[in-house]
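Missing here is one protein chain; the remaining ones are kept as they sit in the complex.
Just so it is clear, A, B and C label the chains in written order, and each chain counts residues from 1 on its own.
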Amino acid sequence: MIEGLVDLLVVFVLAMFIGFEVITKVPPTLHTPLMSGSNAISGVTILGAMVVAGRGDTRVATIVGLVAVIFAMINVVGGFMVTDRMLHMFKAKPEEQK
Amino acid sequence: MIEGLVDLLVVFVLAMFIGFEVITKVPPTLHTPLMSGSNAISGVTILGAMVVAGRGDTRVATIVGLVAVIFAMINVVGGFMVTDRMLHMFKAKPEEQK
Amino acid sequence: MEAILKLVYLAAAVCFIFGLKRLSHPRTAVSGNQLAAVGMLAAIIATAFDRQILGYQWIIIGIIVGASIGAIVARTVKMTAMPEMVALLNGFGGAASALVASAEYIRYMTLGETPPVNVTVTIQLSVLIGTVTFSGSLVAFGKLREIVTGTAVTYPLQKTLNAILFAGTIGLVIWLSMEFPLPYVILILAGVGLLLGVLSVIPIGGADMPVVIALLNSYSGLAASMTGFVINNHGLIISGALVGASGLILTAIMCKAMNRSLANVLFGAFGAGAETGSSVIVAGQKIEQPIKQITADDAAMLMAYGKQVVIVPGYGLAVAQAQHEVREMAELLEKRGVTVKYGIHPVAGRMPGHMNVLLAEANVPYDELYDMDDINPDFEQTDVALVIGANDVVNPAARSNPESPLYGMPIMDVDKARSCIVMKRSMRPGFAGVENELFYATVTSMLFGDAKDSLKQLISEIKEL
Partner (left out) sequence: MEAILKLVYLAAAVCFIFGLKRLSHPRTAVSGNQLAAVGMLAAIIATAFDRQILGYQWIIIGIIVGASIGAIVARTVKMTAMPEMVALLNGFGGAASALVASAEYIRYMTLGETPPVNVTVTIQLSVLIGTVTFSGSLVAFGKLREIVTGTAVTYPLQKTLNAILFAGTIGLVIWLSMEFPLPYVILILAGVGLLLGVLSVIPIGGADMPVVIALLNSYSGLAASMTGFVINNHGLIISGALVGASGLILTAIMCKAMNRSLANVLFGAFGAGAETGSSVIVAGQKIEQPIKQITADDAAMLMAYGKQVVIVPGYGLAVAQAQHEVREMAELLEKRGVTVKYGIHPVAGRMPGHMNVLLAEANVPYDELYDMDDINPDFEQTDVALVIGANDVVNPAARSNPESPLYGMPIMDVDKARSCIVMKRSMRPGFAGVENELFYATVTSMLFGDAKDSLKQLISEIKEL
């Protein structure tokens, strides 16, 4: 069972590497959208929240799950939408756009 | 058991990403050493070979394992050493070295 | 079934990665963000088919409520309020992760099972990190909104106390990992986490919040990862790790650009006594030289008849909300054949890329914005460097004066331009709270007043020329 932990650790480490490689390529211009965008991704915990809320164990658990879903969803939707809004403001010189 | 396969697939995919990110940063100057170096890494199959050779199943299996160990080891040692030899030839301008 | 679910999660993770990759250029960024969103959607839909799920009413309610709140906030938030916004979202993300982990704990309790040690550990970690993120983010939000004082709150033995608390927490976790499961233990942990979050952010000055937010951003990612460990979900682990990495990198970048160590930011109690927006004079070495003032029409003249004007915006531009006026003025000048460039310092404003977003909002094409390193060599050939609401990022002390807290931070070399006009409301210092010799330099002339008003005047003056 500790092994299982190590297997997950492998995934974690690899993902970390990808994160570093990819993010270091993002130019300063886009750091604010990057912040809010990656922030939205961290709302991925919604996947866990849904299970908890739908598993119907104890009432307490379900309530906890419900709150978790709400919070995570705010994070996801809010994050992606606000990032989208921001990014739509970035425009190249007209002649470039054509 | 298919699940297990998927878990491994995850690792594979992530590693592929890292590979692409990292390798694309290597300048043409170093492409030949890169080739031989990465080649040496592909000798990692030695790890499997050792187990096969040492597990002592049937004679056939053991022989197969032995051959595998030899081949893999040639790949590993040859690859790393030749790469090292090559890289030692790359020198900066004297003034840079100081 | 399980396998398919996992495949979808993998696909989602891949979407996130490609999404982030596409964020590396403004042209592809929009689609990148959308790709990530699609990945998330796919993952959510797939999860709906998870065998464990029995009833949907709570899920649906939760999603609807959360989604609508998120949408409303996202639509209504002002661009200048981005830092708070991100802080808040961070907090929710962290809280959600903590809650999911706690639910797992409750499940074990009710089933009366003893979870394997690796699960107990990860549960506790995700609860801790999650709660720290939550309370920390709220405090940060409060400071940026100036609900909580922006001052770096300090009290005797602060660090010692925090250190002890921190050590205590570690001990607690270890101890619990053995004694576990104790009833209510999770509440204790959550409580400790919340406390830790508050205590560690309170002592940090309001202007340092962006760094804190980036850090909390990475925490929220790590919390998600931990939860992934708990419920054995690759999707969570990967995505969490991505966010964790991105947060850490942003933190590092900001610290580097401010030429301060992370430790200094977190424990330095920078700007203690100095309020955000720096409305108090901190007695640096008081300079007794006279300053030169300039009227709007002279300034307009100077720029309109120059060859090249470089605009250096700072936090003040955001405060004054004068981004549209800047663009209007720039276009007027360009019509008159003046080359206008924008020089953006990496930490101008209050969050990374703050100025870029601000100017983008005013439809300034991103290829007219130049990074510090690209523009600095240009200043020699610049007739007028127009500093709008920037202060620390143009403070020559960073170059010359080893005593200055800014010393060593790379700055915009506006003092190298033939002439330099500084627009601000007063002689008050910037966020770092130090005097700025630039204002007394011979090339410099001050144009006092709120940036928006002054720019309006400049615009009308230029039109009249």
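To be clear about the criterion, a contact is a pair of C-beta atoms (placed from the backbone, for glycine too) under 8 Å apart; a residue touches a chain by one contact, two chains touch by 3 or more.
Since the model is a prediction, treat every value here as computed from it, not as a measurement.
Contacts of the undisplayed chain with visible chains (whole complex): A, B. Not every partner is drawn; the one left out touches subunit A at residues 2-3, 5-7, 9-10, 13-14, 17. Summarising the interface, subunit B meets the missing chain with residues 1-2, 4-5, 8, 11-13, 15-16, 18-20, 22-58, 60-62, 64-94, 96.
As a convention for this text, only the chains that are shown with their structure count from here on.
Distance between subunit A and subunit C, defined via averaged C-alpha coordinates, is recorded as 16 Å. Between the Cα centres of subunit B and subunit C there is a gap of 41 Å. Across the assembly, subunit B contributes 7, 10, 14, 17 as residues in contact with two or more other chains.
Of all residues in subunit C, those touching 2 or more other chains are 13, 17, 234, 238, listed in ascending order.
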